[in-house]
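Every protein chain but one is kept in place in this view of the complex.
Up next is chain A:
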Amino acid sequence: MTTLLSRPAPVAVAKPDPAPPKRRSRRWIGTLATPVVVFVFSSLLTFGLGALSPSNPAAAVLGETATPADIARMNHEFGLDRPLPVQYVDWLFSALRGDLGRSYFTTIPVADSIFAALPVDLALAGLAILLAVLIGGAAGIGAALRQGGRLDRTVTAVASALGTLPPFVLGIGLIIIFSVLLKALPAGGYVPLENGLGQWLRFAILPALALSLDIAASIARQLRTSLVGQLGENYVTGAVVRGLGTRRVLFGHALRNAIGPALTVLGIGVPMILGGAVVTEKIFNLPGLAQLALQASGQHDVPLIQGTLLVTVTVVLICNTLVNIAVLRLTPQGKR
(Lines give C-alpha, C1' and ligand atoms only; values in the text may rest on other atoms or scores of the structure.)
Protein backbone atom coordinates (compact mmCIF):
# COMPACT_ATOMS: atom_id res chain seq x y z
CA MET A 1 0.00 0.00 0.00
CA THR A 2 0.95 3.48 -0.36
CA THR A 3 2.27 4.88 2.62
CA LEU A 4 5.44 5.05 4.27
CA LEU A 5 4.70 1.86 3.58
CA SER A 6 5.13 3.18 0.22
CA ARG A 7 7.47 5.99 0.97
CA PRO A 8 10.70 4.56 2.28
CA ALA A 9 12.55 7.25 4.17
CA PRO A 10 15.38 8.47 1.97
CA VAL A 11 17.80 8.18 4.88
CA ALA A 12 17.15 4.50 5.21
CA VAL A 13 17.58 3.76 1.53
CA ALA A 14 20.35 6.07 0.57
CA LYS A 15 22.97 4.99 3.08
CA PRO A 16 23.95 1.35 2.95
CA ASP A 17 26.39 0.27 5.63
CA PRO A 18 29.91 1.01 4.50
CA ALA A 19 30.90 -2.63 4.32
CA PRO A 20 34.48 -3.51 3.52
CA PRO A 21 34.82 -4.28 -0.20
CA LYS A 22 34.06 -7.91 -0.77
CA ARG A 23 35.12 -10.08 -3.62
CA ARG A 24 32.42 -10.70 -6.21
CA SER A 25 31.97 -14.37 -5.40
CA ARG A 26 31.36 -13.59 -1.73
CA ARG A 27 28.78 -10.98 -2.63
CA TRP A 28 26.97 -13.50 -4.84
CA ILE A 29 26.91 -16.04 -2.02
CA GLY A 30 25.46 -13.38 0.29
CA THR A 31 22.82 -12.45 -2.27
CA LEU A 32 21.70 -16.04 -2.60
CA ALA A 33 22.12 -17.28 1.00
CA THR A 34 20.55 -14.37 2.90
CA PRO A 35 17.03 -15.08 1.58
CA VAL A 36 17.23 -18.62 2.97
CA VAL A 37 18.10 -17.33 6.45
CA VAL A 38 15.43 -14.66 6.22
CA PHE A 39 12.88 -17.28 5.15
CA VAL A 40 13.61 -19.28 8.30
CA PHE A 41 13.14 -16.15 10.44
CA SER A 42 9.88 -15.30 8.66
CA SER A 43 8.57 -18.83 9.03
CA LEU A 44 9.30 -18.68 12.79
CA LEU A 45 7.35 -15.42 12.96
CA THR A 46 4.44 -16.91 11.00
CA PHE A 47 4.37 -20.06 13.09
CA GLY A 48 4.76 -18.09 16.33
CA LEU A 49 1.76 -15.97 15.44
CA GLY A 50 -0.35 -19.10 15.12
CA ALA A 51 0.99 -20.45 18.41
CA LEU A 52 -0.03 -17.16 20.09
CA SER A 53 -3.63 -17.70 19.04
CA PRO A 54 -5.84 -17.48 22.11
CA SER A 55 -8.64 -19.53 20.58
CA ASN A 56 -8.55 -23.29 20.65
CA PRO A 57 -9.29 -24.27 17.04
CA ALA A 58 -10.90 -27.56 17.98
CA ALA A 59 -13.27 -25.82 20.40
CA ALA A 60 -14.04 -23.17 17.79
CA VAL A 61 -14.77 -25.68 15.03
CA LEU A 62 -16.74 -28.19 17.09
CA GLY A 63 -18.86 -25.50 18.74
CA GLU A 64 -20.46 -25.21 22.18
CA THR A 65 -21.62 -28.82 22.46
CA ALA A 66 -18.17 -30.40 22.10
CA THR A 67 -17.07 -32.62 24.97
CA PRO A 68 -13.48 -32.39 26.24
CA ALA A 69 -12.88 -35.82 24.72
CA ASP A 70 -13.98 -34.56 21.27
CA ILE A 71 -11.67 -31.57 21.58
CA ALA A 72 -8.74 -33.75 22.61
CA ARG A 73 -9.38 -36.09 19.69
CA MET A 74 -9.48 -33.21 17.22
CA ASN A 75 -6.34 -31.63 18.72
CA HIS A 76 -4.64 -34.98 18.24
CA GLU A 77 -5.91 -35.19 14.66
CA PHE A 78 -4.40 -31.77 13.83
CA GLY A 79 -1.24 -32.62 15.80
CA LEU A 80 -1.84 -29.76 18.22
CA ASP A 81 -1.05 -31.86 21.31
CA ARG A 82 2.66 -32.07 20.48
CA PRO A 83 5.37 -29.73 21.85
CA LEU A 84 5.67 -26.46 19.91
CA PRO A 85 9.21 -26.97 18.50
CA VAL A 86 8.15 -30.36 17.11
CA GLN A 87 5.07 -28.77 15.58
CA TYR A 88 7.19 -25.99 14.05
CA VAL A 89 9.73 -28.31 12.43
CA ASP A 90 6.99 -30.57 11.15
CA TRP A 91 5.00 -27.59 9.80
CA LEU A 92 8.06 -26.08 8.10
CA PHE A 93 9.12 -29.29 6.38
CA SER A 94 5.58 -30.04 5.27
CA ALA A 95 5.34 -26.50 3.93
CA LEU A 96 8.57 -26.97 1.97
CA ARG A 97 7.02 -30.06 0.37
CA GLY A 98 3.99 -27.96 -0.58
CA ASP A 99 1.72 -29.22 2.22
CA LEU A 100 0.42 -26.27 4.24
CA GLY A 101 -2.10 -28.25 6.27
CA ARG A 102 -5.86 -28.24 6.01
CA SER A 103 -8.32 -25.48 6.74
CA TYR A 104 -9.94 -25.96 10.16
CA PHE A 105 -13.35 -25.20 8.68
CA THR A 106 -13.55 -26.58 5.18
CA THR A 107 -10.75 -29.19 5.59
CA ILE A 108 -9.73 -28.27 2.03
CA PRO A 109 -5.91 -28.41 1.79
CA VAL A 110 -4.61 -24.86 2.33
CA ALA A 111 -2.16 -25.22 -0.55
CA ASP A 112 -5.01 -25.92 -3.00
CA SER A 113 -6.89 -22.77 -2.00
CA ILE A 114 -3.73 -20.68 -2.17
CA PHE A 115 -2.52 -21.95 -5.51
CA ALA A 116 -5.96 -21.36 -6.99
CA ALA A 117 -5.73 -17.70 -5.95
CA LEU A 118 -2.01 -17.02 -6.39
CA PRO A 119 -1.90 -16.77 -10.23
CA VAL A 120 -4.30 -13.80 -10.04
CA ASP A 121 -1.92 -11.93 -7.73
CA LEU A 122 1.24 -12.90 -9.61
CA ALA A 123 -0.18 -11.79 -12.95
CA LEU A 124 -1.50 -8.58 -11.43
CA ALA A 125 1.71 -7.80 -9.51
CA GLY A 126 3.82 -8.56 -12.60
CA LEU A 127 1.81 -6.11 -14.69
CA ALA A 128 1.90 -3.55 -11.85
CA ILE A 129 5.70 -3.81 -11.59
CA LEU A 130 6.06 -3.46 -15.35
CA LEU A 131 3.84 -0.36 -15.33
CA ALA A 132 5.68 1.08 -12.31
CA VAL A 133 9.04 0.68 -14.04
CA LEU A 134 7.78 2.15 -17.32
CA ILE A 135 5.88 5.09 -15.81
CA GLY A 136 8.34 5.79 -12.99
CA GLY A 137 11.36 5.35 -15.26
CA ALA A 138 10.01 7.62 -17.99
CA ALA A 139 8.90 10.29 -15.49
CA GLY A 140 12.17 10.17 -13.55
CA ILE A 141 14.40 10.32 -16.64
CA GLY A 142 12.25 13.04 -18.20
CA ALA A 143 12.34 15.12 -15.02
CA ALA A 144 16.11 14.73 -14.67
CA LEU A 145 16.79 15.72 -18.30
CA ARG A 146 14.61 18.83 -18.00
CA GLN A 147 15.77 19.64 -14.48
CA GLY A 148 13.88 22.65 -13.04
CA GLY A 149 11.56 22.73 -16.04
CA ARG A 150 7.81 22.35 -16.14
CA LEU A 151 7.93 18.56 -16.55
CA ASP A 152 10.30 18.28 -13.56
CA ARG A 153 8.01 20.34 -11.33
CA THR A 154 4.90 18.43 -12.46
CA VAL A 155 6.53 15.05 -11.78
CA THR A 156 7.70 16.16 -8.32
CA ALA A 157 4.28 17.58 -7.40
CA VAL A 158 2.31 14.55 -8.65
CA ALA A 159 4.74 12.15 -6.95
CA SER A 160 4.36 13.97 -3.60
CA ALA A 161 0.56 14.12 -3.89
CA LEU A 162 0.31 10.39 -4.66
CA GLY A 163 2.10 9.61 -1.41
CA THR A 164 -0.55 11.37 0.68
CA LEU A 165 -3.52 9.57 -0.85
CA PRO A 166 -5.06 6.47 0.74
CA PRO A 167 -4.41 3.66 -1.75
CA PHE A 168 -8.03 2.74 -2.29
CA VAL A 169 -8.91 6.29 -3.41
CA LEU A 170 -6.68 5.80 -6.43
CA GLY A 171 -8.48 2.62 -7.46
CA ILE A 172 -11.88 4.21 -7.07
CA GLY A 173 -10.76 7.30 -8.99
CA LEU A 174 -9.69 5.06 -11.88
CA ILE A 175 -13.04 3.28 -11.82
CA ILE A 176 -14.88 6.61 -11.94
CA ILE A 177 -12.80 7.85 -14.88
CA PHE A 178 -12.48 4.75 -17.04
CA SER A 179 -15.58 2.72 -16.14
CA VAL A 180 -18.24 5.22 -15.09
CA LEU A 181 -17.41 8.27 -17.21
CA LEU A 182 -15.66 6.80 -20.27
CA LYS A 183 -17.33 3.36 -20.04
CA ALA A 184 -14.16 1.97 -21.62
CA LEU A 185 -13.22 -0.74 -19.13
CA PRO A 186 -15.06 -3.05 -16.70
CA ALA A 187 -15.26 -1.79 -13.10
CA GLY A 188 -14.46 -5.18 -11.59
CA GLY A 189 -14.20 -8.91 -12.06
CA TYR A 190 -11.48 -11.05 -13.53
CA VAL A 191 -10.70 -13.30 -16.47
CA PRO A 192 -7.73 -15.68 -16.20
CA LEU A 193 -4.74 -15.13 -18.44
CA GLU A 194 -5.49 -18.41 -20.24
CA ASN A 195 -8.56 -16.81 -21.84
CA GLY A 196 -6.36 -14.56 -23.94
CA LEU A 197 -4.10 -11.63 -23.26
CA GLY A 198 -6.52 -8.98 -24.53
CA GLN A 199 -9.42 -10.18 -22.41
CA TRP A 200 -7.20 -10.46 -19.34
CA LEU A 201 -5.74 -7.02 -19.91
CA ARG A 202 -9.19 -5.45 -20.06
CA PHE A 203 -9.84 -6.58 -16.49
CA ALA A 204 -6.30 -6.34 -15.12
CA ILE A 205 -5.13 -2.98 -16.39
CA LEU A 206 -7.06 -0.76 -13.93
CA PRO A 207 -6.17 -2.68 -10.75
CA ALA A 208 -2.55 -2.97 -11.92
CA LEU A 209 -2.42 0.76 -12.62
CA ALA A 210 -3.90 1.51 -9.18
CA LEU A 211 -1.23 -0.68 -7.60
CA SER A 212 1.66 0.65 -9.63
CA LEU A 213 1.25 4.43 -9.40
CA ASP A 214 2.56 4.68 -5.87
CA ILE A 215 5.73 2.72 -6.58
CA ALA A 216 6.07 4.57 -9.86
CA ALA A 217 6.12 7.83 -7.88
CA SER A 218 8.88 6.53 -5.58
CA ILE A 219 10.90 5.26 -8.54
CA ALA A 220 10.52 8.58 -10.35
CA ARG A 221 11.70 10.51 -7.28
CA GLN A 222 14.72 8.30 -6.61
CA LEU A 223 15.71 8.09 -10.27
CA ARG A 224 15.40 11.85 -10.75
CA THR A 225 17.58 12.62 -7.72
CA SER A 226 20.35 10.15 -8.53
CA LEU A 227 20.30 10.87 -12.28
CA VAL A 228 20.58 14.63 -11.69
CA GLY A 229 23.63 13.87 -9.53
CA GLN A 230 25.19 11.63 -12.20
CA LEU A 231 24.51 14.08 -15.05
CA GLY A 232 26.57 16.68 -13.20
CA GLU A 233 29.60 14.36 -13.00
CA ASN A 234 32.73 14.95 -15.03
CA TYR A 235 32.52 11.66 -16.93
CA VAL A 236 29.19 12.74 -18.43
CA THR A 237 30.63 16.09 -19.51
CA GLY A 238 33.58 14.15 -20.92
CA ALA A 239 31.34 11.82 -22.88
CA VAL A 240 29.38 14.76 -24.29
CA VAL A 241 32.64 16.51 -25.23
CA ARG A 242 33.83 13.33 -26.98
CA GLY A 243 30.74 13.70 -29.17
CA LEU A 244 28.61 10.81 -27.85
CA GLY A 245 24.89 11.24 -28.49
CA THR A 246 22.44 11.99 -25.68
CA ARG A 247 20.96 8.49 -25.87
CA ARG A 248 24.37 6.82 -25.63
CA VAL A 249 25.42 8.99 -22.67
CA LEU A 250 22.13 8.46 -20.88
CA PHE A 251 21.58 4.73 -21.36
CA GLY A 252 25.20 3.65 -21.72
CA HIS A 253 26.71 5.61 -18.85
CA ALA A 254 24.63 7.82 -16.55
CA LEU A 255 21.62 5.54 -16.10
CA ARG A 256 23.71 2.52 -15.17
CA ASN A 257 25.27 4.47 -12.33
CA ALA A 258 22.01 6.11 -11.26
CA ILE A 259 19.72 3.09 -11.28
CA GLY A 260 20.77 1.56 -7.94
CA PRO A 261 18.47 3.52 -5.58
CA ALA A 262 15.52 3.14 -7.96
CA LEU A 263 16.04 -0.65 -8.05
CA THR A 264 16.22 -0.72 -4.25
CA VAL A 265 12.91 1.13 -4.10
CA LEU A 266 11.48 -1.43 -6.51
CA GLY A 267 12.68 -4.19 -4.17
CA ILE A 268 10.97 -2.53 -1.21
CA GLY A 269 7.97 -1.96 -3.45
CA VAL A 270 7.24 -5.64 -4.04
CA PRO A 271 5.79 -6.26 -0.55
CA MET A 272 3.94 -2.96 -0.94
CA ILE A 273 2.39 -4.12 -4.19
CA LEU A 274 1.38 -7.44 -2.67
CA GLY A 275 0.04 -5.66 0.43
CA GLY A 276 -1.78 -3.06 -1.63
CA ALA A 277 -3.30 -5.90 -3.63
CA VAL A 278 -5.56 -6.63 -0.67
CA VAL A 279 -7.30 -3.29 -0.99
CA THR A 280 -7.24 -3.38 -4.79
CA GLU A 281 -8.70 -6.88 -4.91
CA LYS A 282 -11.50 -5.74 -2.63
CA ILE A 283 -12.31 -2.71 -4.80
CA PHE A 284 -12.11 -4.52 -8.14
CA ASN A 285 -13.62 -7.72 -6.77
CA LEU A 286 -10.74 -9.99 -7.81
CA PRO A 287 -10.51 -13.63 -6.64
CA GLY A 288 -6.95 -13.32 -5.29
CA LEU A 289 -4.90 -14.22 -2.26
CA ALA A 290 -6.10 -11.19 -0.33
CA GLN A 291 -9.76 -12.17 -0.49
CA LEU A 292 -8.65 -15.56 0.83
CA ALA A 293 -6.71 -13.92 3.67
CA LEU A 294 -9.63 -11.66 4.60
CA GLN A 295 -12.01 -14.59 4.64
CA ALA A 296 -9.57 -16.71 6.68
CA SER A 297 -9.07 -13.83 9.09
CA GLY A 298 -12.80 -13.46 9.63
CA GLN A 299 -13.06 -17.17 10.53
CA HIS A 300 -9.85 -17.30 12.62
CA ASP A 301 -8.75 -20.12 10.31
CA VAL A 302 -5.15 -20.33 11.56
CA PRO A 303 -3.65 -22.75 8.96
CA LEU A 304 -5.09 -20.75 6.08
CA ILE A 305 -3.82 -17.45 7.59
CA GLN A 306 -0.36 -18.91 8.15
CA GLY A 307 -0.36 -20.33 4.64
CA THR A 308 -1.22 -17.03 2.96
CA LEU A 309 1.39 -15.22 5.05
CA LEU A 310 4.14 -17.76 4.31
CA VAL A 311 3.40 -17.84 0.57
CA THR A 312 3.34 -14.03 0.41
CA VAL A 313 6.69 -13.84 2.22
CA THR A 314 8.17 -16.41 -0.16
CA VAL A 315 7.03 -14.45 -3.22
CA VAL A 316 8.47 -11.24 -1.74
CA LEU A 317 11.80 -12.95 -0.99
CA ILE A 318 12.07 -14.34 -4.51
CA CYS A 319 11.35 -10.90 -5.99
CA ASN A 320 13.84 -9.19 -3.67
CA THR A 321 16.53 -11.68 -4.62
CA LEU A 322 15.86 -11.04 -8.30
CA VAL A 323 16.17 -7.28 -7.68
CA ASN A 324 19.45 -7.80 -5.82
CA ILE A 325 20.80 -9.90 -8.69
CA ALA A 326 19.72 -7.14 -11.10
CA VAL A 327 21.61 -4.56 -9.00
CA LEU A 328 24.73 -6.75 -9.10
CA ARG A 329 24.46 -7.28 -12.85
CA LEU A 330 23.40 -3.81 -13.98
CA THR A 331 25.35 -1.31 -11.92
CA PRO A 332 29.08 -0.84 -12.45
CA GLN A 333 29.60 -0.74 -8.66
CA GLY A 334 28.11 -4.25 -8.42
CA LYS A 335 30.44 -5.64 -11.11
CA ARG A 336 33.62 -4.54 -9.45
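By definition in this document, a contact is a pair of C-beta atoms (placed from the backbone, for glycine too) under 8 Å apart; a residue touches a chain by one contact, two chains touch by 3 or more; residues count from 1.
The working rule: contacts and distances are computed from a predicted model.
Comparing "Peptide ABC transporter permease", "Fe-S cluster assembly ATPase SufC", "Alpha-D-ribose 1-methylphosphonate 5-phosphate C-P lyase" or "Carbamoyltransferase HypF" against the UniProt entry of the hidden chain yields the protein name "Peptide ABC transporter permease". When the whole complex is considered, the residue among A:G79, A:G149 or A:P166 that touches the unshown chain is A:P166.
Note that of A:A95, A:L174 or A:V313, the residue touching the chain absent from this view is A:V313. Remark: the residues of chain A touching the chain excluded from display are 1-12, 15, 17-18, 34, 37-39, 41-42, 45-46, 49-50, 52-54, 160-161, 163-169, 172, 176, 180, 268, 271-272, 274-276, 278-279, 282, 290, 293-294, 296-302, 305-306, 308-309, 312-313, 316-317, 320.
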